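With one protein chain held back, the other chains of the complex are shown just where they sit.
Then we have subunit A:
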């Protein structure tokens, strides 16, 4: 990776780290919310659905500002976390939170679609064979929605790699801490002679995005074959 300068390399590594943790942390919650939206009926379901989709519709800057208000050191949640020694504002963990929130709707949509495609009759069959609800989910539902989980994760990861507006609003653009690839490209374009660095990062972005897409297609096809039962 000699053709990447140290600053550029730093941004790429940070972006990968932020996106990885954002996706990993969002995944269990994403599966839970998707399952709730697909299968459960409870009061306030439409409110939850709206909340989940909000980051998709709001301007990212607004989402970032709301995150700052909530998770900033003076915010209600941020203040509480600070008592436990956890600070999100202006840290890479905050960038991961912003990326996770922005990618969440895409992740939930993909997983929800795959849950809705699972025949509830198979889950009933598992129940009659002695499986409790939790076991039905782990042994039948989860394996059958694996393609959807993979697709949702890749979408979330790709969104996290490209997230800019909410990140820069919430955690600013600090080199080595919160300067992810999009922020870095933006920063390089603000200074004379930065076009070369920006172009290299653009190429990295394109390669990572394409790679993620190809891997997800391959994994999803394998999982789908498995689920098709042939």
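In this section, a contact is a pair of C-beta atoms (placed from the backbone, for glycine too) under 8 Å apart; a residue touches a chain by one contact, two chains touch by 3 or more; residues count from 1.
What we mean here is this: contacts and distances are computed from a predicted model.
Only one of "FAD-dependent oxidoreductase", "Molybdate transport system ATP-binding protein", "YCII-related domain-containing protein" or "1-acyl-sn-glycerol-3-phosphate acyltransferase" fits the UniProt record of the hidden chain, and that name is "Molybdate transport system ATP-binding protein". Considering the full assembly, A:140 is the residue among A:67, A:140 or A:181 that touches the omitted chain.
Listed residues A:126, A:187 or A:201: the one in touch with the omitted chain is A:126. Residues of subunit A in contact with the chain left out of this view: 119, 121-122, 124-133, 135-136, 139-140, 143-144, 226-230.
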